[in-house]
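A single protein chain has been omitted from the complex, and every remaining protein chain is retained in its original position.
Note that the chains take the letters A, B and C in the order they are written out, and that residue 1 is the start of every chain.
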Amino acid sequence: MAEAMHECKYNPGFMRDTLIPQVGIITDIRTETPDVKTFRVEAPNGGKLFEHMPGQCAMVCAPGVGEAMFSITSSPTNKLYQEFSIKRCGVLTEYLHSLKAGDEILVRGPYGNNFPVETELKGQNLLFIAGGIALAPLRSVINYCLDNRENYGQIDIVYGSRSADDLVQRKEIEEVWSKIPGVNVHLTIDRPQDGWDDHVGFVPSYLQELAFDTNRTAILCGPPIMIKFCLQGLKEMGFAMEQVYTTLELRMKCGVGKCGRCNIGTKYVCKDGPVFRFDQVDALPNEY
Amino acid sequence: MYKISKENLNALYAAIAGGNDLFLPVKNAGQTNFGLWTESADVDIDTLKTVKSAKDIFFPQSESLYQVRRQDGKLEIQGEALREKPFVVFGIRGCDVKGMEVLDKVFLSDPVDGYYAARRQMGTIVSLACGRPETSCFCKVFGVDCAEPAGDVVTWLVGDTLYWEAKTKKGEALTEKLGNLLEKADTADVEKEKEKIHAIVERLPYSNLSLEKWGAAAADQNFDSPLWEQLYSPCLACGTCTFVCPTCQCYDIKDYTTSSGVQRYRCWDSCMYSDFTMMAHGNNRTSQMQRFRQRFMHKLAYFPANNNGMFSCVGCGRCVDKCPSHLNIVKVIKAFEKEGQ
Amino acid sequence: MQELIVRAKELLEKGEVARVLGWKKGEQEYDAEPAFFETAESLDNFVYNGFCGANLSKYMIEAGKKEGKTLVFLKPCDSYSYNQLLREHRVDREKAYIIGVGCKGKLAISKIPFDGILKVSGAQYPDAQEILTVETLYGTETIPYKDAMLERCHVCKGKDHVVYDELLGESADTVDADRFAEVERIEKMSPEEKFAYFQSELSKCIRCNACRNVCPACSCRKCVFDSTAFDSEQKANTTSFEEKMFHIIRAFHVAGRCTDCGECSRVCPQGIPLHLFNRKFIKDINALYGEYQAGSDLECPAPLTSFTTTDAEPGVGRG
Partner (left out) sequence: MPVTENWKPTIVAFCCNWCSYAGADLAGSSRLAYPADVKIIKVPCSCRVNPMFILRAFEKGADGVILCGCHPGDCHYSTGNYYARRRMTLLFSMLDYLGVEEGRTRVEWVSAAEGVKFSETMNSFVEKVRALGPNVRLGDLRCKN
């Protein structure tokens, strides 16, 4: 049934069903924080497994252990490899953290929609707000925007975590992002800590202190409680729901809107999401 | 139109099965389900409803997707072969044929599910009109005419004669293959049978359910109704309704470790189960009420919203017959119908 | 039935109970569903007839988490299940007001072999009749009451309630078969015949879990077959062994606690005689460790949590 099978663009001749993954090799593992590692994945013959857009996800599978959806944290502008930042919190992630460079995993994707970097976001000032591991999905957008700097206005990044040790991609933030003209990085941690002379406090309150004007589009990602209060803060600053984007996360098995578990209202988060504008989120039943 | 007498049906089955797999209702240990025809199979086309619907043949309860073998630390993927051999399904009722249409919307929409598509392409559907509709049937509500089901070939069992009419190219090809077994017939008996069936359908207790409260608009309107809290309470959280349903298509993908590697298979899952939406960080549907509501909202509101008003229920009435607590979609529809009055 | 409604209304109105757990009228006479009633008016939909086979004891686990007392109607066999739950500390006796209702045997709609059933007369109490008249879309039929009865009623444990606050309604003896006859028939088969029999029955299983979820003895919050932490959560039905494993282990987990209420067989959509597993264990327990009826009392040590130093050795009776 040829039309049902897709030929993989990057492994010519490799015919696959959407549910059949490709083998990917872990070529590098970076320990970001005590419970987050970033895995660099390449195709067996080098290069990327597939092309993606910022915000899209992929199913990462360890045979016999499990399979789950992870956002691709590397930017599409990176032509050599893809990266996943993964926090240890369940059976599969525990196993992935035990792997070492050179090990093989299975990957299929990319799935879902993406941040509208080529449409709505183009030409805008951007405000990125992230907490903890939620920097992972935003990192691909940020790097995409930085690599196409001329297309976007001023970029502000507000990023917080429990402690300085829990900041993901700290090296890149400090050595690359903060040095680019027109990019302001605002870091914060929940509690004071030795050797930390930056801001201390929760992301929502820091956001209010920074008091941004509404001439920008916000992209908000983090734990539900942080989203709730940040959104409230943005509303008070005068942001409209149509100006704020976020990502949703639900249990997924197929990634193509058929297995049914990420269905909420008329949407399938794996196919119609994970990126939603807040006015779209508000229209969904309260089951996320 | 052609006909064949009932006593020659075994010869018909044998002729269809020659070169093809033939699936038809077979009785095993007192229950009738679709199964592969063999000479010794206890074929039962008189039972109106098989326990499981015919969806099993196109979307099996469990099927292997691929094998992963590990050699010297390298992974090797071997995809399961897609169905390449033609097969025939005989005796599938109008509601189940409609159920296939619903499944097509899911599995044949982009990206196409290769496993399902291959079976759809290879399968020829021979449907059978319902001579004796049951109390629990309400297919009329969803636009199914059980006197004239869809399918590649439509058949009617009138007395001791089976009438046969090909409707598509696939059906014509199958008819041709059967040659002399079928003899030409006129349509008078079948027309009379259809009238008889229509008269019974009018008398069915659920034939006139109103779907006014449902459809795309219901996605917003019915979600917060207090009725759900009352309706769900006897639900046992088993998966009977979803497993006997011809349109429920949620599935799980799981691994099975064998001595030679890992077999990745998919199997039916049920939105009624608490672990259906369970993630490492929690569950977004924590109560049985939410899970119960999800099933009916999906069938009667979300699905129509995404598919031009087509409902994801075909009125086969299996859940009406099989729910251990006697909950079912009819009670849900009626409760909402009464609410507005 | 009327006396049950009157009494329930009385207790509700006096405030002695906060809600009533009983059976609610369905769309047809034969599809009454278990239901909670919180107001006197809603009790007008209360029904108690031959089709109220559902055992309400398991719902008392959830009811115990709610405010106030729950009035529950228990049939004689249901009261065994309730007692067993009480023994396992899964229900709170203080929060239950139990009315033991009479039982004259319960019917299974699946045992009435007519198409298009519209009305079954004679199923209504107190005028239970010897012969049921069944109106169908295709004419009127009759069937003896006993032929339409659930399997469990033919081998009833007796019409005495083991736990109750008050009793209402009359019972009638329904026993006309030996409880272990079917188990003995299978025991006499050759291994090949036994295997073929269970293979054929269990190959029908669709893993819907209805038997487990309805079972009053299966009251674990998280079933081992739902746990991803072990290798036990296999949902596939590709090979027949998965189903066997599920049913053997489930029967084993309730061995010594199963009161033989027969709900598993009643709800199985594929009509698998699941009680044959439980009854085999009950028969063995009776033969090897002394007569034991789960749920009959709260004190007697349970067979699998006790032992004697002279117990039979495993494989007893083998050639």
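Convention: a contact is a pair of C-beta atoms (placed from the backbone, for glycine too) under 8 Å apart; a residue touches a chain by one contact, two chains touch by 3 or more.
Remember, predicted model here, so these are calculated numbers, not experimental data.
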| item | value |
| --- | --- |
| Missing chain: touched chains present in the view | B, C |
| Residue among B:37, B:142, B:164 or B:256 touching the omitted chain | B:256 |
| Residue ranges of subunit C at the interface with the undisplayed chain | 183, 186-187, 189, 191-198, 224, 231-232, 238-239, 241-242, 244-245, 248-249, 251-252, 255, 277, 280-281, 284-285, 288-289, 303-305, 307-309, 311-319 |
| Residues in subunit B touching the chain absent from view | 256, 258-260, 263 |
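Keep in mind that, in the parts below, only the chains that are shown with their structure count from here on.
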| item | value |
| --- | --- |
| Central chain (distance from its CA mean to the mean of all protein CA atoms) | B |
| Furthest chain, CA centroid comparison against subunit B | A |
| Interchain centroid distance [CA atoms averaged], subunit A/subunit B, Å | 39 |
| Averaged-CA centre spacing for the pair subunit C and subunit B, given as whole angstrom | 30 |
| Contacts with two or more other chains, residues of subunit C listed in rising order | 228 |
| Contacts with 2+ other chains: residues of subunit A | 91 |
| Residues of subunit B defined as touching subunit C within the complex | 28-31, 33, 48, 51-52, 61-64, 132-135, 200, 203-206, 233-234, 236-240, 242-244, 252, 254, 256-257, 265, 267-270, 273-275, 320, 322, 324-327, 330-331, 334 |
| Of all residues in subunit C, those that touch subunit B in their complex | 26-28, 31-36, 54, 59, 115-118, 137-138, 200-201, 203-204, 206-210, 212-214, 226, 228, 231, 233-238, 266-267, 269-272 |
| Complex contacts: residues of subunit A adjacent to subunit B | 1, 3-6, 16-23, 63-67, 89-91, 93, 102-106, 249-251, 253-254, 256-261, 263-266, 283, 285, 287-288 |
